[in-house]
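The complex is shown incomplete by one protein chain, all other protein chains being positioned as in the whole.
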Amino acid sequence: MSRQPYVRPFSKTTWYMRNGRYKVYMLREMTCLLVGFYAFLTIFALAALAAGADQWNNFLASQQNTAMIAFHAFALLYFLFYQTFAWFKLAPKAMPLQLGEKILPGSIIVIGHYVAWAVLSAVIFWLAGVI
Amino acid sequence: MELEVMRYDPEKDKEPWFQSYSVPCEDDWAILDAINYVKDNIDTTLSYRWSCHMMVCGSCGMMVNGEPSLTCKTFIRNLPDKVRIEPLENFPIERDLVVVLDDVMQKLHKVQPYIIRKDDPPEGKEYQQSRGALAKFKQYTMCINCMCCYSACPQYGLNNDFIGPAALALAHRYNLDSRDQGKSQRLNILADHDGVWDCSFVGACSEVCPKHVDPAAAIQQMKIDGAMEFWKQKMGFPGGDS
Partner (left out) sequence: MAIAKKSVVWVLFAAGGTISSFLFPALITLFLLIALGFTPDGLQYEQFHTFAASLLGKACLFVVLFLSLWHAAHRLRVVFHDFGVRKDRLIANAVYLVATVGTVMTAFYLYMI
């Protein structure tokens, strides 16, 4: 009886199309592009701020067009669902809570994250004068 | 129901092919029962692994409609009328639904899955462990080595050298055991190349695990452990245990 194990092909470029779980994962990971984009946008804003009031106002004016509105709206929703909410959902896995003999439910950590997020966002909006 | 089963005879076939079987099923059957029916009544040449039929031996893992599943735990009442059965993904096929598991067997050994101690046990006495200390690692002892997690893990598919979910969860079981003193030693292997850093937290392993071991959680916790260990060693602390 001779052995001839068969290795099924695994596509390194299209494996994620095989099921919904993998597709969601790839969409989640792609949020890094948004993180990078907004980091650099903020850096360019700081550059304008450093250059003076005129440059800062020019920067603000350059942001005011429909393309940017649409992009920011899309980015906000995409980021919320595929980064923030996803990150919070996975947080309990990295920090298990134990009280005596009992492992506490992960929802405690998740709720804690949402509360902290609400508070931090409120602080930012208050500092910015939105609220 | 209709089963579409992947067949492969290493002596006759160049590549795998699908064979269809029509199986009269009872309402309470698991998919394993349907496969057993095929073997007993329709086609005795079908090869596959199974044993306990009660989710403790880990033998009957297969792809059921593309999902890595324990076939004794997957019930036909939850499946459509046409079901595709394939051997576990990411493993070479030995024959029909039997896969080659040598790679993961070697990895289970590699993570040093045993109590490591610097001293000898006290004379004639056993190690004491509170219930709380047991609760800390108990979930990671539940692994039955069914290897469904390796089938679900795309990182294992992309890099076959990745130590993988089950082996890493097993390592974490020992790292968390209060009787163990080998965490630093184990981390030298786990936090090395092809170890925990290959995991990108897809989380599929934990989703398909029939025993709810949650290997994804184990790996994330070991990434934190690994990072802390890195700085501990950099700062000159001996590879001791915490």
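For clarity, chains are labelled A and B in written order, and residue numbers in each chain start from 1.
What we mean here is this: a contact is a pair of C-beta atoms (placed from the backbone, for glycine too) under 8 Å apart; a residue touches a chain by one contact, two chains touch by 3 or more.
Every value quoted in this text rests on a predicted model; they were computed, and no experiment measured them.
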item	value
Missing-partner contacts on chain B, residue numbers	154, 158, 187-189, 191-193, 195, 197, 200, 223-224, 226-227, 229-230, 233-234
Missing-chain contacts mapped onto chain A	11-13, 16, 26, 29-30, 32-36, 38-43, 46-47, 49-50, 53, 56-57, 60, 63-65, 68-69, 72-73, 75-76, 79-80, 83-84, 87-88, 113, 116-117, 120-121, 124-125, 127-130
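Following the convention adopted for this analysis, only the chains that are shown with their structure count from here on.
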item	value
Inter-chain centre distance, chain A versus chain B - centres from mean C-alpha coordinates, in Å	30
Chain B to chain A touching residues, read off their complex	8, 10-11, 15-16, 66-67, 89-90, 92-94, 100, 131-132, 135-136, 139, 154, 157-158, 200-204, 206-207, 214, 216-217, 220-221, 223-224
Chain A - residues contacting chain B, complex	1-8, 10, 12, 15-16, 18-19, 21-22, 25, 29, 90, 92-94, 96, 98, 100-103
